[in-house]
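So, subunit A:
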Amino acid sequence: MSKHHVSAVINGEPTEFLCETQQTLLDVLRDEIGLTGSKEGCASGDCGACSVIVDGRLICSCLMLGCEADGTAITTIEGIAQGDHLHPVQQKFLEHAALQCGFCTPGLIVASKALLDENPNPTEEEARYWLAGNLCRCTGYDKVIRAVMDAAEVMRGEKAA
Partner candidate 1 sequence: MNYIPSDLKVVGTRPVRPDGVEKVTGRAQFGADMRMSGMLWGKVLRSPHAHARIISIDASKAEKLPGVRAVVTSKDFPHIASEEAFVGEGPMNFRDLSRNCLAWDKALYEGHAVAAVAASTQAIADAALALIDVKYEVLPHVIDVEDAMKDDAPILHEDLFTAGVTPTPSRPSNIAKVVTFKKGDAEAAFKSADVIVEGRYTTKPVHQAYIEPHACLCSYNADGQVTIYSSSQGHFMVRAYCAKLLGIEIANIRAVAMEIGGGFGGKTLVYLEPVAIALSKKSGRPVKMQMTREDVFRASGPTSGATIEVKLGAKMDGSIVAAREILKYQAGGFPGSPIGPGCMCGFAMYDLPNVDVVGYDVVSNRPKVAAYRAPGAPISSFAVESAMDDLARKLNMDPIALREKNGARNGTKTHYGPTHQNIGFLATLEAAKNHPHWKAPLKPGQGRGIACGFWFNIGGESTAGCHIAEDGSVVATSGSPDIGGSRASIGMMAAEVLGVPAEHVRTVIPDTSSIGFTHVTGGSRVTFATGMAVTQAAERTVEDLKRRAAQIWEIPVEAVEWKDGKAFPAGSNAGAFEPLDLAALAMKAGRTGGPIGFEVSLNAQGAGPGFGVHIADVEVDKETGAVKVLRYTAVQDVGKAIHPSYVEGQIQGGAAQGIGWALNEEYIYDKNGKMDNAGFLDYRVPVASDVPMIEAVMVEVPNPRHPFGARGVGEVPIVPPMAAIANAIRSATGLRMPDLPMSPPKLRAALDAAARTSSA
Partner candidate 2 sequence: MELEVAATNFRRLVLELEERFPGLGKQVEEGMAVAIDGEIFQDAYSARFGPDSEVVLIPKIAGG
């Protein structure tokens, strides 16, 4: 059974890889390309730990096949910061202590960035419902939501970073 040859742009870099038909995008990112920032929590699209952005859309990479990525532009957690310049969401997660074990954090950060890209001024309720697809077992979500709302303020230019 021969593998598929796939070309995609990952975190701004043109990337080529080979994958088997049944390998998910998550499998490919982690095991073929070596981008282990996206995590497997359930492999069934229920926990969001594998969240990535594909062609501008937030998805669970465990629910997409690697070969479906052909010709797409993908952003993973590794592409959120610009060099050593953290994204406001990342910075606020640190300041608010919005992570404990850190396992769900990549998925939450990608999902939060996707939220603020689409809705720069969410209410607390909108943020909670958008992030309902990212399970966190450590924080109870309190500091996560505070970090996201704070990052939103910074990104709207309403306060200094």
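Candidate selection criterion: all candidates are chains of the complex that A comes from, given by their letters.
Here is the rule we use: a residue touches a chain if its C-beta (ideal position, glycine included) is under 8 Å from a C-beta of that chain, and two chains touch if they have at least 3 such contacts; residues count from 1.
These numbers were taken from a predicted model, which means no experiment stands behind them.
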| item | value |
| --- | --- |
| Direct contact with subunit A in this complex, candidates 1 or 2 | 1 |
| Sites on subunit A touched by candidate 1 in the complex | 20, 22, 30, 34-44, 46-47, 49, 76-78, 80-81, 86, 90, 93-97, 99-106, 109, 125, 127-129, 131-146 |
